[in-house]
Every structure is written in C-alpha cells, then in structure tokens.
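What follows is a single structure, and I will ask about it in a moment.
Apart from one protein chain that is not included, each protein chain of the complex appears where it belongs.
For clarity, chains are labelled A, B, C and D in written order, and residue numbers in each chain start from 1.
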Amino acid sequence: MNALIISAVLGVIMMFGSTLLKQKNSIRALATGGMLLLLLANLLEMGGIRFFQVELKGMLFFDQFALVFHSLLLLAVLLYIILAAPDMEKVGVNYADYFALLFFILCGVAMVLAFKSLLILFLGIEIISIPLYILTGSDKKNLKGNEAALKYFLLGSFSTGLMLMGIALVYGARGTFSTLANPAITPMNLNLLIAGMAFLLFSMAFKVSAAPFHFWTPDVYDGAPTVFTSFMATIVKAAVFVAFVRLFDELFGDFDGKWRLWVAVLTAVTLFIGNITAVFQQSVKRMLAYSSIAQAGFMLFALYAMNGDGKEGLLLYAAAYCFATIGIFAVLARMKDYTFDGFNGMGKTRPFIAAALAVFLFSLAGIPLTAGFLAKFYMLKAALAVPGSAWLVLFAVLMAAVSVYYYFRVLQAMYFREPGETSHPEFPAYFKWVLGAMAALVIVLGVLPELLLGRLYF
Amino acid sequence: MPVINYIYIAIALFSIGVVGVLTRRNAIIIFMCIELMLNAVNLMLVAFSKMHQNAAILAGDLAGNAGSDGQLFVFFIMVVAAAEVSVGLAIIVMMYRNIHSVDINFLNRLKH
Amino acid sequence: MNNALQIVYLIPLLPLLGFLVNGLGRNYMSKTLISWTGSGTVLASFILSVWVFLQVKDGNTYVAHYFDFIKVDKLVIPFAFKIDQLSSLFLLIITGVGFLIHVYSASYMHEENRGHYGRYFSYLNLFVFSMLLLVMGANYVILFIGWEGVGLCSYLLIGYWFGNQSYNKAANKAFVMNRIGDLAFLIAIFWMISKAGSTGFAEVFSVAKGEVTGQSFTGFDITMITLLLFIGATGKSAQIPLFTWLPDAMAGPTPVSALIHAATMVTAGIYMIARSNILYSMAPLTMDIVAWTGLATALLAASIALKQNDIKKVLAYSTVSQLGFMFLALGTGAYVAAVFHVMTHAFFKALLFLGSGSVIHAMGGEQDIRNMGGLSKKLKITFWTFVAGCVAIAGIPPFSGFFSKDAILLSAFEKSPVMYGIALFTALLTAFYMFRLLFITFTGKFRGTAQQAQHLHESPAAMTLPLIILALLSIAGGWVGIPEVFGHGLDQLSAFLRPAVASLPHAHPVSHETEYALMGVSTLLVLVMILAAWFMFRNYQRKETAGLAKWLENKWYVDELYDFLLVNPLHKLGGWFRSVADPRLVDGLVNGVGKAVQYGSRQLRLLQSGQVGSYVLLMVLSMVLFFGIQFFLRK
Amino acid sequence: MNIIQLLFWFLSVLAVFSALMMVTSKNPVYSVLWLIGTFFAISGHYILLNAQFLAIVNIIVYAGAIMVLFLFVIMLMNLNRETEPRKNRWLKMAGAVAGGCLLLVLVAALKETAGKEQFAMVNEGNIGLIRNLGKELFTTYVVPFEISSVLFLSAMVGAVVIGKKD
Partner (left out) sequence: MISLFLILFPMAAGMLHFFLKDGKTARSFALFSSLATLVIALLGLTVYSQPEQHSFSRPWLTILGSSFSLQADGMGKVLTLLNAVAYPLVILGTWQRVYAQPGRFFGLMLLAQAGMMGVFLTTDALLFYFFWELALIPMYFLASQWGGERRIPVTFKFFIYTFAGSVLMLAGLLYLQTQTADHSFSMAAFHKLKLHSATQLKLFWLFFVAFAIKMPVFPFHTWQPDTYEQAPAATTMILSGVMVKMGLLGLARWLMPVLPVASYQWGDVVMSLSVIGIIYASLIAIRQDDLKRLVAYSSIAHIGLMSAALFAENLSATQGVMIQMFNHGINIIGLWILIDIIERRYGTRKISELGGIARQAPVLAVFFVVIALANIALPLTNAFPGEFLMFNGILGAKSKYYILFVILAGLGIILAAVYTLNMIRRCFYGEPGTLSAAGGDLQAHEKWVLGIIVGLILWMGIYPQSLLGLSEGFSLQWLERIDISYLFRK
C-alpha cells in the first residue's frame, strides 16, 4: 500500500511539476528521486513497515509475492527512468506530464499486483491503460504514433468491454466480486462462470498480447515512441501477467479442467505467431514487439501450470525479460537506424554497449547463465508438472530455438559485420554504468536465482 | 422477471455493439459501439444484482445489502467510461487534426 | 625360462633401426653409408635368422611375449613373436633374398639423389621389417600388423617415383586392393575372437581342435573364418578377384618388384594359410574354393602373360600365375608343397626380376621387349642367370622349380585329374611365355635405338653378384625337397616343417609308377613348349595383334570390367551424393526447415494487416470458435 | 402479461431496435441520437429494476455528458452521411455474420444457466436507492472510489497532453 499511495501522490506532484519546474533536469531528478522513494517504501513494506494504515476492506492484499514482484518492477522502472528519461524529452513538450502518467500507471500496477476484488482489477487495468493510450499518442505530429494510439485505444476499449462482460457473468455466477469469497457454484451457475471466465481469458490475453488477441501489440509497440514502448512492453506486461495468473488461480483455480487446455492452445499459438513472425522483421523495434509476444507465450506457462514453480518462474521471467528488454530499448531509442543494419559493427565502435546488449539478447534467447535461461527453465519445469504437457514443452523449446534466429541477427550485426555509414550514437557514462549494472543483474540472476526467489519465502 | 431475459437482451446489445465495431470504419461510431457494449454489461450487472438480492431475500437475509455491489460496479464502469471517452475523443480529435479523417482504415502505416 | 631364442626381437628390430636411421638421416648421410646401413641391418638379420634356423632345426621353438598390445577384459592381444619351423624358414627367405636385393639396389639405384636414395632404402628396410613382423607374429593381430605394413610399404615403393602420377595411381590401387582383402582378414580375426576369445595361433588352433572346454568352432564358423582369411590372402597374394594390382605394381623400381614378388608381400597369403593349416584342413569347402581360385588365377594370369610385351609385366603375370599354383597346392592340402614353391619361387623370381632389372639398366630404362633382342651377347651374366631362372620356373629337372611344381601337380592329380590337367596346361603355358620372353629379349637382332645399342653394357658386380647367387639357389634350391619316390629321407623340407605344417594325407595316394609317369609327361611337354617358343620367337618381329591375342594383351579387360562394375558407379554415386544428395536433399531438408520458417513468417505477418477491423474480426472469430467448442463439443 | 412485463418487452425492443439503428445509420449524428435512445431504454430497465440511482446517472452521465461530447466532436469535425467512410460490402457481411455467430453461441451457451430459474427483483428492493449505494460506496468501496480519482487525474492529464496545442 505504501507504494500505491506514494505513486499516486508522486503522480500528482509531477502533474504540478510541469507548471512549477521549468528545468528538465530538475524534473528528471524529481522523478528519479521519487522513484527511489517509491522503491524504498516498497522495500520497507516488505520489511513490515507500513506508512499508511488503510482499511482495505478486502479489496487489496499485499502479500509477499506481490511485494517482491512490485519491488522488482519498481527497480526496473527506476533503471528505466534513469536510462530513458533523456529520451522522453524528444517525444514532446509535456515532459513532466509523462512522468505523472508513469506514476499513475505505477498506481495501477500496484493494484493489479494485489487485487482481491474484480473491481480493483478492472480499475487497475484501466488506470494502466488510459495513460498508456496517451503515452502511445504523445508524439502528436507523428502519424505512426497517432495511428498506434487510435488502434490501441479502440482495441483496448473493446477488450475492456470483453473484460466487463466477463466480470458481469462471473458476478452472476458468484454473487460477489471478491476473489477471497468462495461461494458454492451450482451446476446451473457453472455455465455463467465458464462464459465469464472465457471473456476474462480473452481480455487478459489481450492485455498480455497472447495470440490471437495480440494484434494490437506489434502496431502499437512499433508506432509508440520507443521510450514508452519499452515501458509498456515490460513493466506493464509483467504486472498484467501477475494479475492474469492471480485471477485464474484465485477465481478459477478449482476449474482448471475447463481452461487449462485453452491456455495451452493460447500458449502454443502465441509462441508460434510471436516467434515465427519475428523472423522476417526488418526493424529491430518491430522484431522486439513480436518477440514480446513470443516471450508472453513463455510466461503463459505460469498460467498453464498454475503451481509454485510457475509463480517463481514468472517472477524470474519478469526480471529477466524486463531488464533485458528495457536495456535493449534504451539503446534502440538512441539509435538513428532501427533496422538490423543499424547495429552493424557496434561491437567495434561501442564495445561496451554491444557487450551489454549481447547479454540482454542472450537472456532473451534463453542462453544459460543468464536470467532468461533460468526463467524459461522454470516455466518449462512448471509446465512439465502438468500431465500431458510434453508436447507443449517440446513445441516451446523448438520455438525458443527459432527465437535464437532473430535475437542473434542483432548479435551478428553488432559483432560480425562492418560498421555502416550511419554512425552509432555516443552513450554517456552513466548510461553505460546503468546498462552494465542491468547486464550484471541479468547474469547474477542467472547464476544465483536464489537472490530473488529466496525473497518469496523468508 | 426471469434473469435470462435480461441476459438475452444484454448479449443482444453486446453483440450489436460487436457487429458495429466490425462493420463501421468511423472511429467515433466504433467507439460508440463499444459504449453500447459497456451498457449491455451494465444492464446485465444490474439484473444480476437484483437476482442476488432476490436470492438473498429468499434465503432469509432481508436486511442485507446483497446485490448492491453489482450496482456499484456499474457506477464505476460509468466513471471509467467517462474517463475513457475523454481520452478517446482526444485521440480521435488529434488524429483528425493530422489527417482530416476519422476513418480507421485511412491509417495503416503500421502493419506486417 | 631362458631360451637362446629370446633375442629374436633383434631380427625385425634391426631393419626397423635401419629404416629410422635412413629415413631420418637421409639428408645427412652419404649414399654409401645409406646403402651400408640398409643392407647391413638386413644382413645382420639374415645372420641371426640363420642362427635361429639352426636353433629351430635342433627342435627349439619359442614364443616371446613382450607386452600386451591390447587388453580388454578377457581379450588379450599380446605383442608376441613365435619362432617355429615355418617362421624360421620364412625368416631365411625374407632376410636372405631381401639382403641380396638390398645389395643389388645399392648399385641399381645409384643415380638417384641422396634424399631419395635414403628414402628408398628406408622403405626397403621398413618393408623387410613389416614382413618379418608378419611371419614372426604369434597371433593374427601381429600378423595383421605386418600384413598391413607390407601393404603400406608396397604402396610407398610402388609410388617411389612420385613425380609420375600413373605410378602413384598404381600404388593407390595396390593399397586399396590390399585393404579390401585386409577387411576380410579383420573380420576373420573378429570372428575368431568372438568364438575363441583369442587371436593367438596356439589358442585358436586348440579351440579348433576341440581341446578347450567351453569354446568351440562350428563347421560354419571355420568355413567362414577360413574363407575370410582366404579373401584376405587373395588381396595380398594377388589372386582372383584382387590380382589386378600386382602387374600395375611394376611401376616401382625393379628391385622392389623383386622384393614384392619374390621374397615378401605376395607370399604373405601363402604363409598365412600355411600357418592356419589346421583350420583349413577342417574346412573342405574352403579348400575347394582355394584350389579352384588358385587354379583359375594361374590359368588366367598365364594366358595374359603370353601376350605381354613389358618385360616386368610378363614376370608379374608369371608371379600371379605361380601364386595361383601355390594356392592350388594349399587348396589340395599340400601345404608343404606350397611353402616349398614359395621358397623356390623366391629364388628364381627374384633372379628373374633382378635380371630384368639388369636388362632395363642396360637398356637405359627401356622395358618393352619388342625393342630389345640379341642382348645375350652383351649381357652374358645376366643372360645365363636369366636362363637358369627360366629353366627353374619352367620346371625342368633338376632345377628347383621342378621339384616344387611337381609336388603341386601331384597333389592336384591326387585331388582330381581335371585339376591336374588344367594345372599341367598352365605349367606348359608358363614354360612357353617364359621362354618367349627369354628369346625375344636375348636372341635375335637388337631392335632398339642406336643410342641404346651404344649404351648396352653388363651391370656392375654389385648387381651381378646377387644374380649369380640367386641363380645357384634357383638351381639347387629344390634339392631340399626331393620327392620321396626318389628315396626315403630326401624330402627334408617336409620333415623339417612337419611340427608346424603337415600336408593333408590324401585318400588315394598314387602309386610310384604314376608319379614317375606324371613327372615324365610334364617334363617332356615342357621341353616341347620350350622348343616351340624357340621356333616362334628366335627371330622376333613386331606385329599387330588381333582377336584373342588382343584380349590377352589387354588382360582380358579385367581392369575395365572392375571400373565399369565398381569404380565408376561408386565414383558417380559419390558425385551424386556430393552435388545432389547432400546439398539438396539432406541439407535441403535442413535448410527447408529454415526456409519454411521464413516463408511462414512472411505469410503469417500478413495477418497483421494493419486494419483494426480485421483484428477485431479475427478476435471475434476466435471467441466464437472458443464458445462453439467449449459449449458444444466439449460437453 | 402485466404492465411490468409489457414495459419490459417494450423497453427491450426499443433498446435493441435503437441499437440496430445506431449501428446501421449512415449519418453519424443519427447514430448518436439512436444510441441515446438505447441509453434511455436501458435507463428504463434500471427503473424497472428499482435501480433509480443508476438510471439517473446513466441519463446524466451517458446520455447527457458522454453522448453530448460525442455529438460535439462529430459536429466539430462536420461529419455527415457524405463523409462517412463505407466499408467493403463483403467485410460488412463478414462482420455481421461474425457478430451474429457470437450472439448465437452466447445465447446457446447461456440458455441453460441459473438465469432461467432465478428471478430478478423487479420494481422492488431498495439496494438501488441512492442512500444505500452511497453508504456502500463510502464504506466498503471507499478504496476503489478514491483510486478512481487517480483514473480521472490521469485521464485529465492525458486529455491535456493530447489536446494541448504544442
């Protein structure tokens, strides 16, 4: 709760910041400081120190998992802000407002991580979505940005409609929005529940961009300003995933027979479409969009398996995926050329950045000794605990092999090709430090996952 | 009134909304269709809310507020819808300012 | 137990040392030193061999076990030597004839430059080493090591003049054909291991004889093992179907041909079968196959030799033919006769080859007998020694060839008169083509160029001396095995070899009268053939060949047949694999997966049409699908 | 058939009919007006269900505020029948068929549900009254209520970010 309230307050502060602070540096500093505070507050809450005594009435509950996850995401956001804040300036004039929106989104993130009522879930997702629509369209003169915003908005609203339909049906069956209650479900109610579950499945699949509800993802990620793509592809997606898993665990955990196969199909289709389509992309940004679909496919295993391994894996996956993707996007945001060729020869001209990128790409591709490997490993392990899942696991590993193809195209460009005509941007020292730290984090998590997973049960 | 009737009407309206989304190209109309979908959900929620109240009363809980949460949810939906409309229309207006059209097919630079 | 024979390891070791010294130091040593090292080591071995022979003659046999070459669980293959009658006899032949050839070579190869000269002698020494290893090995694996070793050396020596690619091709052919046989040999060894658990001669034979409890060969096993061994022998000893390498092996320097054909290598097959005589005696089917193959080879090679014009080719086919005789002997159970013939053949064939070398030397490298003639006047020693060799090979008493060949013919006769008939016919052909060679080369008018005529001269003593020694041996070498009909105890060779090799007793031994009659007939006919040759080739003139002669001249087109049946198809198949199957089919499949992914990617991304309407449509359709299946099909 | 049922059916038909007209109208302004009609019909349903608060809010917020906003925008852009983009006939058909199928499968899926046996309390029960809802809203639902302010704030900021001229 600490983080939720503070992020709301920070959002408001930043909102006023746009009028009070004219210096961009001070805005940035304020945001970074606020982020630090947020992270600290959340860590303190993990330690049992709560700043606010709020009667939550069973609407929210911050358990260890939510707190750990939240801390992780906040850390990612902190790093994200440090890396990407200068790039936000390029997007438009409302510099402080972007931060305000980011903080509001964090508010929603806190909600979806800890919801105990469908109402909170709904509100949380909306609080996340609405600022994202805006951020997507924040580069107002850019037609691609406009298009992306409109598409995102229309499709997002549509999925909100679906979600509400689902909530309504579930409400019809259960008589309550709370996930804590465990009302008896009569056979007659079961149909309502399953129909509701289906709609929730669709809408959540949409939010995490699982095929066939993924269509918005490439267009929006591609069209949105790169800094914000980075944010929505990582923090938001990871948070929504937790919500997804929580929802199905708490609400439909007893009916896994009804949905597990569908999740499996969803997973397979997502893996397939994400990985296969990414192969042919020419723009790294769009490739990353598809890769995020592919990664979502892997994260869906947590839902599919719905066991302890799955949740631990989700945590690790989120860490691996967020750090790597934020890092790559941060570099990408500064590149002039978003195609693969734009990275040509970077291993020679910018060896440090290239090395960090290599680590990130390794992680995304699931090469051992990076967090990405262990994350995938956890997911597969979790899935294998479900009987009859062998085909899915096999399919997933084959798709992971396909993913190597497009991730390593970047590596190839960086290391094995000669630099092209477009020069690579200069990266300031702090940027290198942070990027290096993230790369180190990815490796450390890959070598000693206990550091993170151990937090879950102490 | 059997709840099934409300369900039928709600899903009919919902489906009409979906059909609208599918058949129109005007972004504003599409958005309106989505609003229609939301309203269909609202109607359903209210009907369920009254159903649960009915069930509670039949079960002997006369004084309780069973079912009121459904109506409150509708209230929140309206709140969210209002917020969404403000943002959505802003986006549509922004697009209109750039390309002088609200045709969703007009913009398709992002594909494949 | 201290045995005087402990030092036998020196016999192969010395030539090996010679090989190492000559091989590594060839650029630092003078030619004389090289030839002395090369010949000296072999001479030392020869002396040791003589000593060993004397020891063995006194009944002292020995198995020397040095270390375990391969030891896997119960299978122990020791590095061990076995000295018995058979091997000591072969030691003598190898080192003795080998030494003479070394001496001869020292002079023959004198025009080579130092490096090549050293290389040559190191190869020769290695050759002798391998052959010694072969005959001394106490088990089939050591035998096999020597077996492949001689193959290697023949390859190296045949391709000694590596500037000439056709020589190199001949070398390759020799090696590959030997390898084919070697494969069969190997399989035979494995078969033995699987049944007897050992490769030692003593162990295998005692299992074969049923002396070991718990292990035994079935009739099938023995037949297969012996057959496989025989296939191995056909490779090494140039029998049908693997004989074609031997004539091509003439590409090497002439002393090498002598070494390969006379003392070493080709006799390895005979040695091996004689060594395995216990197994062979238990496999009548194999014996028949061996006999008939030998006979067929003898006939085929003899027929080809009739029309060859290269002096060394004639001798080569004659070797093949003689080897056929030896196999005939083996196949009819006359192991001793085979070994006997190996010995006599070693003498006269070495003599003939070295003689031909002398001729070639004199002719300045010319090998075509059609360009020779009348050489007897200039090359007296060569001529007369050559005559001795021819007479010996033709089988005229009391020259050595007569006794050994007669033993074989007798054995064939005892086996079947048909065999005898063919064998006799072949023997006549032998006499005919040998004397054809002799007369064309040495009598009549000189047909070469004037320059060659001028150059003609007798070879130096280092070359003629071995010729003379060999000629003496060719004359007298057969006297160790004079048939029993002439008197009891004359067949010393059989007596000597009996502990190691004993010929099969025949079911129907022929009477002494028949034996005399046979000898008489064969001698008479041989003389007739010589006369015929004299009349036909005394004054040879070149003429075109046609018809059957053409076939003979082209060696029955056997090489072409092999090319057509095996070499070309495999070559084409390899080409097809290389250019079609591997890149298009196998790799095509692999790349196809990649391409399919690429193609799938290209098609799949079209789903991402950029149109919101189609996105929603697809989403709605999947929802409809879901509900349809969930509520209607999965009930 | 009593008056309530009569009203129910009337409102239902009205809602569906208006919705259909909204979807099919060529002129965006008509669409807005038909949609407002639908909202009124739905508000009628709310009243029937004794959910007066929602009925009022629906009319005020939806019909009153939201739809007027729509209308403003449409008029601002001067959209009319002529400027209305037309979809390909086949795509339209496909869309209609897909939507129809969705309706079909949903009806089929939900026809055997609790809704068949259970009844919604019509015209009675007081949970829908402002007093009750208000009490709930400010006690149990105070957290979401407060949080929704964040939503509005973000929407506000968003509208500014998007709408403000640079």
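As a working rule, a residue touches a chain if its C-beta (ideal position, glycine included) is under 8 Å from a C-beta of that chain, and two chains touch if they have at least 3 such contacts.
Just so it is clear, the structure is predicted and the values come from calculations on it, not from any experiment.
Student: Of the residues listed, C:38, C:149 or C:331, which one is in contact with the missing chain?
Tutor: Missing-chain contact among the listed residues: C:149.
Student: Given that one chain is not shown, which residue among C:33, C:63, C:92 or C:176 touches it?
Tutor: C:176
Student: Considering the entire assembly, which residues of subunit C contact the chain that has been omitted?
Tutor: Those residues of subunit C that touch the unshown chain are 67-73, 75, 115, 141, 144-145, 148-149, 152, 155, 159, 162-165, 168-169, 171-172, 175-176, 179-180, 182-183, 186-187, 189-191, 193-194, 570-571, 573-575, 577-578, 581-583, 586-587, 589-591, 594.
Student: Residues of subunit A in contact with the chain that isn't shown?
Tutor: Residues of subunit A in touch with the missing chain: 362, 366-369, 374, 377, 380-381, 384-385, 390, 393-394, 397-398, 400-401, 404-405, 408, 412, 415-417, 449-450, 453.
As a working rule, only the chains that are shown with their structure count from here on.
Student: Would you mind telling me which chain pair, A-C or C-D, is linked by more contacting C-beta pairs?
Tutor: A-C
Student: What is the distance, in whole Å, between the centres of subunit C and subunit D, each centre taken as the mean of its C-alpha atoms?
Tutor: Computed from C-alpha means, the inter-chain centre distance equals 102 Å.
Student: Multi-chain contacts only, two chains or more: what residues does subunit C have there?
Tutor: In subunit C, residues 605, 608, 610, 612-613, 616-617, 620, 623, 627, 630-631 touch at least two other chains, as defined above.
Student: Indicate the residues of subunit A shared as contacts by at least two other chains.
Tutor: 119, 123, 126, 130, 133-134, 137, 140-141, 149-151, 154, 158, 169, 172, 191, 194-195, 218-219
Student: Under the stated contact criterion, what part of subunit A meets subunit D in this complex?
Tutor: Touch residues, subunit A against subunit D: 8, 11-12, 15, 54-57, 59-60, 92-94, 97-98, 100-101, 104-105, 107-108, 111, 117, 119-120, 123, 126-127, 130-131, 133-134, 137-138, 140-141, 149, 169, 172-173, 186, 188-189, 191-192, 194-195.
Student: In the complex formed with subunit A, which residues of subunit D make contact?
Tutor: 106, 109-110, 112-117, 139-144, 147-148, 150-151, 153-155, 157-158, 160-162, 164, 166
Student: Over in the complex, which subunit C residues touch subunit D? Could you list them?
Tutor: Contacts found on subunit C: 613, 617, 620-621, 623-624, 627-628, 630-632.
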